[in-house]
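Not every chain of the complex is shown here; the ones you see sit where they belong.
Chain lettering (A and B) follows the sequence in which the chains are written, and residue indices restart at 1 in each chain.
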Amino acid sequence: MPHVASWKKEEVESLKELIESHDVVGMANLSDIPAPQLQKMRRSLKDSAVVKMSRKTLMSLALSESKKENIADLEGHMEGQPAMIFTDMNPFKLYKILEASKTDAPAKAGSIAPADIVVPKGDTAFKPGPILGELQKVGIPAKIDKGKIVITNDKTIVAEGETISKEIASMLTRLEIFPMEVGIDLVAAYEDQTVYTSDVLTIDEEKTIADVQKAFTQALNLSVNAVIFNKESVPVLLQNANTKAMNLALNADVLTSKTRDMILAKAYSQMLAVASEVSGKDADAVDDELRE
Amino acid sequence: MEYIYAAMLLHTANQDINEENVKKVLEAAGSEADEARIKALIAALEDVDIEEAIAKTAVAAAAPA
């Protein structure tokens, strides 16, 4: 090992210890997180994860010296202001927790819009003044109405993926629109010889629910269509059987306790239908009670 | 309504809906048979498609539920 300062050696050793003592090692990007917020997040993660900022070279060293197989691959995922996260949580769960803890933040000049940024129509807190011109200048449709500045239409002023200009960033802040999400970006996580990147770590809960429902529906369909008896399929099979039996009884005019009233009513309404046709031709062709 | 039921009965039994038949059915049912009304009914039914009228009921009844 080349000559390095002893504090650096110690830091690498401590990172290595953390790597060895946790199942999951994540590589995060802490760019744009204000210090107080980072403090808060660290505190809330305290029992489940350790966040460690260090120099890239030291982290690389610690990763490459670790005996864990493939963990050195994490090196390729250092972005922005990299930090390491150590936890025993399932990496998918870690990602979910970090995403959920992100908070809204004001736009900064030069930031990339994470989604379409829309200025909604409606009243603003602004009194008439030069701000009207400034709004119009950045493309926000505004006018004065009853002593207030009002935005006349919903307006997408920055599309997803576009860079936010200085003027727009400052206007969004004045409008109290905070389009950015700030928090710990987990870029990749290592567990058990595998490095998972954020695209893999993303969980779509709605899709999971939809899949659960789909699986159940498929199982129910299969049970009913193949006439396999279980407690889910039997009620449906009973309903289907009942429908078929009722159809047969009603279509063949078989009087049963369940069909009797309906068949009588059917005869009656058929009679009324014929009577109405008949009385349409000649009112005297029907008796008084059938005349409308 | 007896007159209509009588006509429908004859129709379903594939019998002619004429004065004689309607009268016969009504009398068998112990109902008074008014000649003028029977005549009017038969005349009116000439332009009525009973099957169609009945079929319409079915549709109307099915629709609401």
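Just so we're on the same page, contacts are C-beta pairs under 8 Å (C-beta built on N, C-alpha and C of every residue); 3 or more make two chains touch, one makes a residue touch a chain.
Since we're looking at a predicted model, the values are computed, not measured.
Only one copy of each distinct protein chain is drawn here, but the full complex in this file has the composition A x1, B x6.
Methods note: only the chains that are shown with their structure count from here on.
A straight line joining the Cα centres of chain A and chain B is 65 Å long. Put simply, chain B touches chain A in their complex at residues 1-5, 7-8, 36-37, 40-41, 43-45, 47-48, 50, 53-54, 56-57, 60-61. The touching residues of chain A, when paired with chain B in their complex, are 266, 269-279, 281-282, 284-287, 289-290.
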